[in-house]
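A single protein chain has been omitted; all remaining protein chains appear in their positions.
We just call them A and B in the order they show up, numbering each chain from 1.
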Amino acid sequence: MAEKLLEIRKLTVGFVTDKGLVKATDEISLSIRQGQTVCLVGESGSGKSVTSLAVMRLIDYAGGVIADGSIEYHGQDLALKSQEEMRHIRGNRIAMIFQDPMSSLNPVFTVGEQIAESLRLHQNMSGDKAWNAAVDMLRTVGIPAPEIRAKQYPHELSGGMCQRVVIAIALACKPELLIADEPTTALDVTVQAQILDLLRKLQAELGMSILLITHDMGVAAEMADRVAVMYAGAIVEEGPVEDIFNTPSHPYTVGLLQSIPGFEGERGRELYTIRGTIPPIGQLPDGCRFHPRCPHAMDICRQKEPFDFLVGDGDDHRAACWLFEDRPVALVDGRGGRDEVKRA
Amino acid sequence: MTEYLVRRLLQSVLVIFLITVATFLLIHAAPGGPTQVMLAPGLSPEAMAQQKANMGLDKPIPIQYIKWVGGLLKGDLGYTFKNHIPVGDLLWPRMANTLILMGAAWFVSLIIAIPWGIYNSTREYGLSDQTSSFISYLGFAMPSFWFGILLQQWLSLELDWFPLSDMHSRGKEGDIGDLFMHLVLPVSVLALGFLASYLKYARASMLEVLDQDYIRTARAKGVKERKVVFRHALRNALIPVITVIGLDLPILVSGAVLTENVFNWPGMGRFYVENALAREYSVLMAITIVTAVIVIIGNLLADILYAVVDPRVKISGKGGKSA
């Protein structure tokens, strides 16, 4: 198995308010291996974007803090790095693309300039060389007539084109890890598929890992090697993509999969919905964070927060649910996850 | 772009036309009309009629209006009632004096406000930010003429650092150093007023831009924070600031009424007040029109500047402004 590129351990990210630290993510653990695509799925407000910003250490600018835990990248803890140190990693070794491509591009610079800037920053390229590389990059991401497009401003391009430009900026320095935060949400369905194809193709070419953040189970099924399901700031289930879709274990994951309108399903069937709404950060219920919405809630769920337990036969599919109490992760394997030792 | 400019130009012409009508009607709505004041009192009815005819005031109002506007188009601003001097001869030198005063104040406040406001946006609620917000509050609430009087009492009468009033010392017309000394106090008063709003605008605009997605993209690229502010944010933040400044251009001509009166500066503002007190309507009308035209040119200039800074305006010409 390929080496671990990024290992997030018990990461707690929060926002400081009148009432102290409000946790947006609560001791989440996740690892990404080289060349792998890991999908982080969850509703809005579940903390998946916060997680991605924390890895980039951009959370500092969004008003949040990494309160606890570590983000290990090549054996170094990113959570301890200064912004100046992070600067050499961001856009160079780890790159990120965001949800809304139109607003992610600076309106007063041509797209060529915006790509070339990355190259000048990290690859010591000079003016002309960087520009030519930027044009090449535009060609790589499938933009026709890149020489002309490079000289245009973002508002002259369509949404799909803009997202290609954003990808070109991110991949200009051939990063090891690409974090894509809802890269297709703002786009038309037909364009979505094109962008996903492009990402897959580039991943194969560059051998990079992808941390894909999405709310769309369909996207996850198509792209992921592993899927982590987030709910209200915690990863409630994590495992290989086949396991998650074939044998979903956590009641939340089950609910999510049932609420997808299947196109071969009979029409007129009442769509499944998960009752209630995700609690706002800082207002978590006692016990399991999902118990108020859980159809299987037991007494213990209302009192005690579940640890990570292994499910199925393998040792790489975990769920934080009392239904699977018999195989705590910590006892099987020394890696991450919520374990009793810390909690008690 | 051209189409956009032409449309704006046509709109401006319409607005100017409406202003001439409004001003003209306003003057003629005055109790007794312009005649009351213009004519020497105690004239016999025949003499009065004669004088009216001389000045064209016996004609119907629409004819009078057309004659007046016709004159304006030829650059003829009319004549003073009292001594029958061409208004333009009196007006242009005073406008130049006002421009000197306001231009200096404007320049000083801009070079202070923009860097300072931007600095404050990166250090919200710091000492410097609090100071500038204090200055803004003061600038908005303090009567400028009072501030002027206080400065006169303190820096001129008490400490004798700067001359009390006027534009030149006697016999020193054309002496730049002397002019500079005379400028210091009124410029301080005016600059405080400008600073009050420019500081706020620069800071608010910058803060808004720093919150945008493309700033996050720049940071995600690994751009240095200093470059994020100066390269990626500044140009975007200046776009709305330029609009505000463009809208302020007319104040360069008209805005110094109070300061000019306090410091006895021979500019447009003081000229206007003198003529208002003397009820020299032709002068008042002329100044109103001239300033209105300048206001509108200022707005147009702001739009053009906008197009220079913001690439979105060039192509569409229409919607692009709502950035």
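The rule is short, and it goes like this: a residue touches a chain if its C-beta (ideal position, glycine included) is under 8 Å from a C-beta of that chain, and two chains touch if they have at least 3 such contacts.
The rule is simple: contacts and distances are computed from a predicted model.
Per the UniProt record, the absent chain's protein name among "Nucleoside ABC transporter membrane protein", "HypC/HybG/HupF family hydrogenase formation chaperone", "Aldehyde dehydrogenase family protein" or "Oligopeptide transport system permease protein AppC" is "Oligopeptide transport system permease protein AppC". Between the chain not shown and the residues B:110, B:228, B:241 or B:287, the one that touches is B:287. Of A:47, A:69 or A:239, it is A:69 that touches the chain left out of the display. Within the full complex, the residue among A:47, A:175 or A:255 touching the omitted chain is A:255. Touch with the hidden chain on the side of chain B covers residues 11, 14-15, 18-19, 22-23, 26-27, 29-31, 124-125, 137-138, 140-147, 149-150, 152-153, 157, 250-251, 254-255, 257-258, 261-262, 272-273, 276-277, 279, 281, 284, 287-288, 291-292, 295-296, 299.
To be clear about the criterion, only the chains that are shown with their structure count from here on.
Inter-chain spacing, taken between the CA centroids of chain A and chain B, is 53 Å.
Remark: chain A residues 56, 58, 61-62, 83, 86-92, 95-96, 98, 100, 103-109, 117-118, 121-122, 153, 155-156, 166, 169-170 touch chain B in the complex.
Against chain A, the residues of chain B that register as touching in their complex are 212-214, 216-225, 232, 235-236, 309-312, 315-316, 320, 323.
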